[in-house]
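The complex appears here minus one protein chain, its other protein chains still in place.
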Amino acid sequence: MRNDLDRDLERSLEEPRPAHSRLDAAHLHRHDGRILRQEAALSARDEQAQAVFTVIYRVLAVLAAAGIILLLLWSVTDLPAFGGERNPADNEVARRYLEDGVREGGALNLVANIILDYRAFDTLGESNVLFTAACAVLLLLRRQRRADLPHAPEAIEADPPADPVLRAGAALLSPAILMLGLYLILTGHLGPGGGFSGGAVLSGALILYRCAFGGGRAGQLLTYRVWRGATFAALAFYAVSKAYSFFTGANGLPSVFSPGTPGSLFSAGLIPPLNIAVGLVVCCIMYGFFALFRKGEM
Amino acid sequence: MDLQALLDNRAEAAAIILFGIGLTTLLLHRNLLKKVIGFSFMDSAIFLFLASEGYISGRAAPIQSAASDLPASAFINPLPAGLVLTGIVVSVSVTALMLSLTVRLYERFHTLDLDRIVRLAREDAAVSVGAAAPVGKAERKAGTNADAGAAVSAGKAEQKSEKDAALPDPERRDR
Partner (left out) sequence: MPWWQNIPFFSVLLFLLSAAVCSVLPPAGARRWSRAVLALCLLFSGLLAVLLLHSGGAPVHYRMGHFPAPWGNELRFGALEALLAALFSFVMLCALLAGGGELRGRAGLSRESLYHTLCMLLMAALLSQVYSNDLFTCYVFLEIMTLSACALIVYRNSGRSLAAGMRYMVLNMVGSGLFLLGVVLLYDLTGHLLMEPLGASVASLAVSGAYRRSLTVIIALITVGLCVKSALFPFHTWVPDAYSAGAAPSNAILSSLVSKGYIVLLLKILLRVFGWNPVVLSRVDLLLLLFAWSGMVFGSLGAISASGLTRMTAWSSVAQIGYIFLGLALGPAEGFRAALFHLAVHACSKSLLFLSGAKLREAAGGGDGFRALAGAARLRPVFGVCWTAAAFSMVGLPFTGGLVSKLLLGSAALGRSLPVAAVSLGVLALSTLLNVRYFLRAALILWSPGNVASARSGRDPAAALACGALALAVVLSFVFASPLLEAVSAGLAAF
């Protein structure tokens, strides 16, 4: 038994340790041989135990998944029929959105009425969810250029080489995608689209530009300050304008924003400006995610 | 189980199956990226469910045209569409946060295995001040699968490993 342990010990000392296990290195440097022998013995027994455990674990995991699925399917058999006309969900709530949506909200896109007029508080919360995630990702991924290390590497990823195909394609497509995004945002109340989808498309254009031309040129336009200012302005505008809307609504006061004539570009009260604000927030934050993940800075 | 009812509600049934797969992947898989994928699955399944419950056969998307004014019975239920919109944004935000955490964890610990990371983080705290903290077998066992339903055994094993770490009583510094 002792010979086996000594042999294991010698073998473990000879094997090259992987780079990240500096904890193993710390163990090696300790002069307490008892701990090292314990480690070697434990690791041998451990491997076997781990193998058995893994098999049992996989079987149990599959059983757990099957159990949850069967339990939920058991209740799905009880639900109203798919696509049925007399479903409970099709009640007076949905009917008013469909019948009076255009008259009360002003937008032809009935879903835009719901999310930016009837249930605008939810959308305010949703924009702030995105903002919270952006703050968290900033905290985690943003690298600060430390004043005491002037020669610190400025970027994690090098900029891509000047690929002619990519650059030509981006030069052709980015403006088009940009236009599509702006169109979706601005006519979100007249047809399918809106702030969220338009903002995502806009950010796609910016990301494509950055991928093709590198962070240097993109960074001249969209610095951290510009990003921060744009996000702040959009969120503040949403909060303040909706505060006015909620306040006037709750207190029974008339609002200066009226639905207008449905179908024209300048109609639907606050919905187009809110679409723009939401689009700006989504665009900035999605682009910010990309920049932070790629380089750790904007 | 009434198979005919399941077939009638195919979309909901598919959504439930995806939800179950996503939930167990999120909870039980050890690889961080697979956990994020599982979460993505789970949320997409809920959106599929929500979208399918708004559908009414034979009706159109809820967008009026300026020219004609269609009655309410020509459109599907618009409310689930709004809810799905909100849900997608929430899902994207959470995915972004989890992925950034994954990036930082990988930079720090050079592994994507969450159980290993938890173990390394605990050993890190003990070793960093130079005190000896023998890595007992109990601690290793506690590291694996500590998040899953085997909570009682995990809890007991964790207490044992706390005792192991408490014996030499390391002076922990604020890291």
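As written, the chain order gives the labels A and B, with residue 1 at the start of each chain.
Just so we're on the same page, contacts are C-beta pairs under 8 Å (C-beta built on N, C-alpha and C of every residue); 3 or more make two chains touch, one makes a residue touch a chain.
Bear in mind that the values here come from a model prediction, so they are computed numbers and not experimental data.
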Listed residues B:13, B:56, B:76 or B:94, member touching the removed chain: B:94
Selected residue (touches chain absent from view) among A:132, A:223 or A:264: A:132
Touching residue (missing chain; options A:162, A:221 or A:236): A:236
Positions on chain B where the hidden chain makes contact: 19, 22-23, 26-27, 32, 35, 39, 42-43, 46, 49-50, 53, 79-80, 83, 86-87, 90, 93-94, 97-98, 101-102, 104-105, 108-109, 114, 117-118, 120-122, 124-125, 129, 146-147, 149, 151-152, 154-155, 158-160, 162-163, 165-166, 169-175
Sites on chain A contacted by the missing partner chain, in the whole complex: 71-72, 74-80, 87-91, 93-94, 96-97, 104, 117-122, 124-126, 128-129, 131-133, 135-136, 138-140, 144, 147, 228-229, 231-232, 235-236, 239-240, 242-243, 245-252, 255
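As a working rule, only the chains that are shown with their structure count from here on.
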Residues of chain B touching chain A in the complex: 1-2, 5-6, 8-13, 16-17, 19-21, 23-24, 28, 52-57, 61-66, 69, 71-72, 75, 77-82, 85-86, 88-90, 92-94, 96-97, 99-101, 103-104, 109-111, 120, 123-124, 127, 132, 134-135, 137, 140, 144-145, 148-149
In the complex with chain B, residue positions of chain A that touch it: 19-20, 23, 26, 30, 32, 35, 38-39, 42, 45-46, 50, 53, 57, 61, 64-66, 68-69, 72-74, 76-85, 87, 89-90, 93-95, 97-99, 101-102, 108-111, 114-115, 119, 122-123, 126-127, 129-130, 132-134, 136-137, 140-141, 190-192, 196, 262-263, 282, 289, 292-293
